[in-house]
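Removed from the display is one protein chain of the complex; every other protein chain stays in position.
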Amino acid sequence: MENLEFILRYVLCFLAIAVIFNCVLSLIRLRPEKKTYALLVDVTNDEQFPITCYETSIGRSKSCDIVFSNMTVSRSHAVIALRKDGFYVFDTDSKTGIHVNGEKIEKPKKIFNGDVIAFGTAVLNFYIGSEADDDMSHKKDAPIARATLTNLADDNVFRLEGDFVTIGRRKGSNIEISAPYVSREHAELTLQKNRWIIENFSSVTATTLNGEVIYSPTALENGDIIEIGDFAFRYNENR
Amino acid sequence: MKSISRRALVLYSIILLFLAGCGLLFFNLISHSEEWAMNKANKHLYNSGSLATAGDILDVNGEILVTTKNGSRSYNDDKSIRIATLHTVGDSSGYIASGVQSAFKNEITGYSLKDGVYNLQRYGKGNDITLTLNAEICKVAYNALGNYKGTVGVMNYKTGELICIVSTPSFDVYNKPKDIHTDTSGKYEGIYMNRFFSGLYTPGSTFKIVTAACAVENIPDIYEKEFVCNGKIQVGEGYVICSATHGKINFEEALNKSCNCAFAKIAEEVGNEALTRTAERIGFNGLGFVINDKINCSNSKLDLSNAKLLDLGWAGIGQYTTLINPCQMLTAISSIANKGFAVSPYLVSQIQTPNGREILKGETIELGQYFTEMVADELNVLLRSNVKNRYGDNLFPGIEMCGKTGTAEISDNSEAKPNGLFVGYSQREDMPFAIIVIVENTNSSMSSAVPIASKVMKAIKNEYTQ
Partner (left out) sequence: MLKKTRNVNLYIMLFIITLFQLVCLFTLLFKAEDEHRLNIFVSFALYILVEYLYFIGTRLILKRNGFEVELIAFLLTSVGLTITASVYPEATMKQFIAVVIGIMGFVALQWFMRELKPCIALRIPVAVIAVGLMAFAVVFAEYTNGARNWIYIGGISVQPSELVKVAFVFVGAASLEKLQSNKSLTKFIVFAFACVGALFLMHDFGTALIFFFTFVVISFMRSGDVRTILIVCTVALMGGLLILLFRPYVANRFAAYGHVWEYFDTSGYQQTRTMIYSASGGLFGVGIGNGHLREVFASTEDLVFGVVCEEFGMIMAGAILLSYVALLVYSIRHAKYARSTFYAISACGASALMLFQAALNVFGVNDLLPLTGVTLPFVSRGGSSIICCWMLLAFIKAVDRSTYRYGGVRQ
């Protein structure tokens, strides 16, 4: 027993060190993954301001995350925060206020993809990136059993199969639309993490989703209406 | 979030402070670990202030001087051995600081930074320490000392092994005198001190060996010189008194008869510089020995810097402010026996862990040459003639003894009895031992120190030769 205890002392120490050393090293070295949740784009010069944190302060002060030297922007003007159900913009006692899509906000306002936000005279477009969805969906989506696009003009049903579906004028596209204003490769639907994502490739004609122009890859939901020129499709899915 | 994360970075300063504190903490713990672990409040080692669990101490023949039995220290069964080896072994309470139990605390408890005091848990004892000491010889020396205060030390002059160390007054650890701390008569004076290591004595005539060595080195015609002794001699502005009126004598007779007049004259002739040079070469005014790197000795002193001529005369015969440490003096005498080469005295020959691993081995360490071989040979002849012509070989039968006595006046008060000293060694190849005997407050060295030396050397002869 004496010899066993003698050895167990070392074993005990070794085991504890193995756990603590590994965990401490991991805690000290791990850095959270940097994600770009959304993008603010200055309409005047196309300058991009990525939003990488859950809360982003905007103002003239150097301590803000996004700094404008514009004199109409207060020192600490606003905060854009990612909350449970989406992005909100908060006015933090600015002098010139915040306008979302031209309307001055009185209380924190939820903002959507494509919204135009003005801080004083600084006007920016707001785009939500796909990585925001990653963090916002804790329930993994169930696999899609059946997804379809229905041409609203003729009720023609096209079933989405495989990993991607192309839409365009080019012969051989999965969904071929032979109209001159439709680009050869106009848009693409891809299946990512059990969601169909639509992305626009055309620089000629806009692709809209529920009436809003798509600038970045956007996930589709049941009942969404996709429009390309005069053509309109309804997206349906069964899980 | 930039502002928050920047402020959070300031918290790194707290972490730095904390880490600095941890650094200091562990530095303290590790640098003081031995000192703290050896604290008397540590119940791993001590039981109400006295050492309870530790390794054994054995003498050169494997005789157990102290061991651990049933959670307390158990000493040798022979009361005389217990008392004789007390100062070398040390007591459980640590009063005797130069005792092996105190000086080798870490070793005997088996403490190590890696395992702490765990060996005590595991084996119920620490490391065993084997000494060079011979308990039987110590017992003889202790009995020979009788009621005198004093010390006896014996050393192998070829190897440096200390085979006998006795210091009196001593006591039995099992029966410690109740009045030891309250007594005012002085009978327990210096009872916790090992006189052999820590004592400082006026050398008296034994210092004439040093003066003689200096004379041999510095006065070419010393053997042709003739000295006149009228019972006293004028040196400088005063007189040096001699023990008798020796008349006309030569150098060898002067040493045999220990003539103060002759040696005061010799000291005057060689001068204080040469005398100091010789003395310092053989260890005077040094740092003192550290036996086995643990036990500190006092150091011998010879300070002639402010000495007048008369003082030099007195210093030449071992008075004035001269002081010797027994261990150092024994080493110096040993070097004469060993053709001028001095070896460092040592006490611990081996330290062994409970599982049989040797962690320390005592070895002979040469200290260098104290005397040239020629000077050593001449002193050898002179010291041999002392015993042959003066003290008598019948005291040291078959031992081929060399030596010198000394009677040291320790006070101007004529009531106070002087100290008796004897230093010497055997010339026999098969018993290369040197001895020092110091007896406090005695009538003469011939009646006290010499008989003690005789008894001890005879016992050694019985023990070590066929």
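A few comments on the model shown:
A and B are the chain letters, set down in written order, and residue numbers restart from 1 in every chain.
Everything that follows uses one rule, which is that a contact is a pair of C-beta atoms (placed from the backbone, for glycine too) under 8 Å apart; a residue touches a chain by one contact, two chains touch by 3 or more.
Computed from a predicted model, the values in this text were never measured in an experiment.
Across A:Leu12, A:Ala179 or A:Val204, the single residue that touches the chain missing here is A:Leu12.
Panel shows chain B; residues 1-5, 7-12, 14-15, 18-19, 21-22, 24-26, 28-30, 32-37, 39, 41-44, 111-118, 121 of it touch the chain omitted from the view.
Where chain A meets the missing chain, the touching residues are 1, 5, 8-13, 15-24, 26-28, 30-35, 52-57, 63, 76, 79, 81-87, 90, 92, 110, 112-113, 128, 133, 135-139, 141, 219, 221.
In this section, only the chains that are shown with their structure count from here on.
Chain A and chain B have centres, each the mean of its CA atoms, that are 89 Å apart. Looking at the complex, you find that chain B touches chain A at residues 1-3, 6, 118, 122-123. Those residues of chain A whose C-beta lies close enough to touch chain B in the complex are 2, 5-6, 9, 53-57, 63-65.
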